[in-house]
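Handing you this structure, nothing more for now.
Note that one protein chain is taken out, while the other chains of the complex remain in position.
We just call them A and B in the order they show up, numbering each chain from 1.
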Amino acid sequence: MTAPRAVALALAISILGSLALVAIYVFGGSIQLQGIGLALALGGLGTAIVIWAVGLIEAPIEVEERHSFAAQEREASIAEGAADGEQISRRRFLSRLLAGAGAILTAALVLPAFSLGPQPGTDLFRTAWRRGMRLVDAGNQPLRPDDIVLDSVTTVFPEGFVGRPDTQTLLIKVRPSDLALPSGRDAWAPEGCIAYSKVCTHAGCPVGLYRAREHLLLCPCHQSTFDVLRGATPIFGPAARPLPQLPMEVDPEGYLVALGDFPEPIGPGFWDMTHPGGRRMR
Amino acid sequence: MLTWIDERLGLADWARAGLRKVFPDHWSFLLGEVALFCLVVLVLTGVFLTLFYVPDATTVTYSGPWLPLRGQTVSAAYDSVMRLSFEVRAGLVMRQIHHWAALVFVAAIVVHLLRIFFTGAFRRPREINWLIGIGLLLLALAMGITGYSLPDDLLSGTGLRVIYSVVIAIPFIGPYLAFLVFGGEFPTSEIISRLFVFHVMLLPALLIGGVLVHLAILVRQKHSQYAEPRATEHNVVGRAFWPSQAFKSTGLAILTAAVLALMGGLVQINPIWSYGPFDATTVSSPAQPDWYVGWLDGALRLFPPIEITALGVTIPSPFIPGVLLPGIAFGIMTLWPFLEAWVTGEHAEHQILDGPRQRPLRTAFGVAGLLVFVILTLAGGNDVVALIFGVPVEAMTNILRVAIVVVPLLGFGLTYRVCTEMRDARAGIGHPRMVRLRRTSAGGFEEDDPD
Partner (left out) sequence: MEGDAAAGQAVFLARCASCHGEVGQGTALGPSLIGVGAAGADFELRTGRMPFGGAPGAQAVRKPPAFDDPTIRHLVAYVASLGEGPSIPEPRVETASVPSGQRLFIANCAPCHGATAHGGAVGGGALAPALDVATPVQVAEAMLIGPGEMPVFSGLPQGQRDAVVSYVAFLQAQPNPGGVSIGAIGPVPEGFAAWVLGLGLILIVVLVVGHDWRRGR
């Protein structure tokens, strides 16, 4: 096939593709047809142009001279041009004051950017969990330890705060005899029910995976793995701190309630997280 | 008609000079153009998407044809992308072309960057364009991240959570900066509309402006060229822009669009209807960002659980892999032309490009850097790789932790060795050359030249 014939054929395909596109749009067609129609229309046109370019256009090699912009080769330079402003440079004190005023004004003009967001304050240190708040599931139903099935995992919230992201908590039931929590924490896990913050202490993703047989929580983002039986201590992955444990007890009606907020800030670390003042308002 | 314009703007001489400009003819010089044409496709499809997208986190009830989400509470942003995908004719194909074009755009930039690096095209006088180029790469990454976060789906929202956490981890200013950018503690209702402003207004302005300056400098300085008999440091050997190069570039542009159109129609990408709307209390797996951010996710996955607290200041574990190391890497990349000039003492202009083997040290560093990038990108998908190959995730992670140190070092050494061998073989240095001898009729020996 000669080049002109190939160009004509490619253009013909392109025209057919474009007409097909019109038909597909007007009469409705699947996304696959849309894509193929567009690909034919564009592909035919592009192929025609390329064949034209490489097959039909005479393009001899040419040589063009370069000109360097290096200072010694050019007739005028920027330095010489700036030197014409000699009068300005004699007023050195005023020039410096001008530059300083400009800099300070520029800095001041950045100030509205600080309206973009509030001060963090104590937000990163606390969640909405408070003493006496019942644990509820996604349907706002309070929970009794007996209702929780062994080897199950449920996402729970404080009553009235369903869906509130910083309060998201995992409630897991294990055999009490399997627990090996840090000292004093057994009191926070009545009847084998144990609750941890669901926010990963590495980069904040919800720790959604639970390997029930091994009692390991896994975060899908960077594979931090937490040992449920040992206070959600990280045993693999980049997380350096355990998931904070929610202190719980059973209230007189038999429902699980929180004893207070998490004992340390939930989620990813920040520079002053060990600062005692941050926990001022519990 | 051209005469009509010329009579009013006097462009004839300028146009004639421009059309006659000589550009060297090599396929590796077309890579930057591929990126440019992907950008054109992105802008054209992007404008269409912008006309349908609603940058609002206010919740609405989904009532469209996708059954699993009917009656559910979703953000207006997510709802608008669902409507675009299922209720707007040609909406889904435009969305998919746009997203494929974004992935290929950054890939083309990377390949273009590699060509520039390995041929030494960043040397004087092209340092400015190198700096602009790195800036364009960063802008492209920012465009991608802001763009795929706009649908407010479960996957991209999880990515925003990670970005927020990495910013929080910056010492002293982290929490303030994160609260400024997001408008408060994650998740906020402001972030979607802010990302929209960046994605359709601020970043495109910088990106397109940067591209125009990048091209203008290229035209002003003329393109560099490979060594060949006619090429010198004071000329450019190639073909005139019009008609040959113009036709080739136009054809390449249209064919690039054709490939992206084919992918947009045939291959599904980012099925937000499967992920569902963003919910900060749940997550799906696997969880990855788009490929060009995979290296950052991989760095976060591979870095050991080191968190240092001293004098009341904590350096959280995401800081080093998420901020410090990328900062250093990009810093080295940005300053490379000046670093290399300082180390080699070469401050002269270079219009003729190197072959990679002519610069063993530079090439070795480049290969090592590329290997770091590739391994980190692979690490970003370590759970998917583990799934495909049936290897435990932990084993995959540990293998990559070793590989990230060992493989680039090996690559450096191997590349250096290969380059020096190839370079020396060309020059005939240091290797005993095999010579064929022939006995002459007089009894002596002479070289039997096979030529």
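Definition applied: a contact is a pair of C-beta atoms (placed from the backbone, for glycine too) under 8 Å apart; a residue touches a chain by one contact, two chains touch by 3 or more.
Quick caveat, the model's predicted, so the values are computed rather than measured.
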item: Which displayed chains the hidden chain touches across the whole complex; value: A, B
item: Selected residue (touches chain absent from view) among A:T127, A:T154 or A:T201; value: A:T154
item: Identified contact with the non-displayed chain, of B:L39, B:I134, B:L252 or B:L302; value: B:L252
item: Residue in contact with the excluded chain [from B:Q288, B:S317, B:T363 or B:T415]; value: B:Q288
item: Per the touch definition above, residue among B:Q72, B:N235 or B:Q358 touching the missing chain; value: B:Q72
item: Contact set of subunit B toward the excluded chain (per top definition); value: 25-31, 34, 67-72, 85-86, 92, 96, 100, 103-104, 107-108, 111, 154-155, 239, 248, 251-252, 255-256, 259-260, 262-263, 265-271, 273-276, 279, 281-292, 294, 380-381, 383-387, 392-394
item: Touching residues (missing chain, whole complex) on subunit A; value: 31-32, 35, 46, 50, 53-55, 59-61, 138, 147-155, 206, 208-214, 216, 218, 220, 223, 225, 236
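As a working rule, only the chains that are shown with their structure count from here on.
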item: Rounded Å distance, subunit A centre to subunit B centre (Cα mean); value: 19
item: Of all residues in subunit B, those that touch subunit A in their complex; value: 21-22, 25, 89-90, 92-93, 96-97, 125, 158, 161-162, 164-166, 168-172, 174-176, 178-187, 190, 222, 230, 233-240, 243-245, 247-248, 250-255, 257-259, 261-266, 279-287, 297, 300-307, 309, 312-318, 321-322, 349, 351, 382-383, 393-394, 397
item: Contact set on subunit A toward subunit B in their complex; value: 25, 28, 31-39, 42-43, 45-50, 52-54, 57, 59-66, 68-70, 113-114, 116-120, 123-124, 155, 163, 165-166, 168, 198, 202-206, 208-209, 219-224, 234, 236-241, 267-275
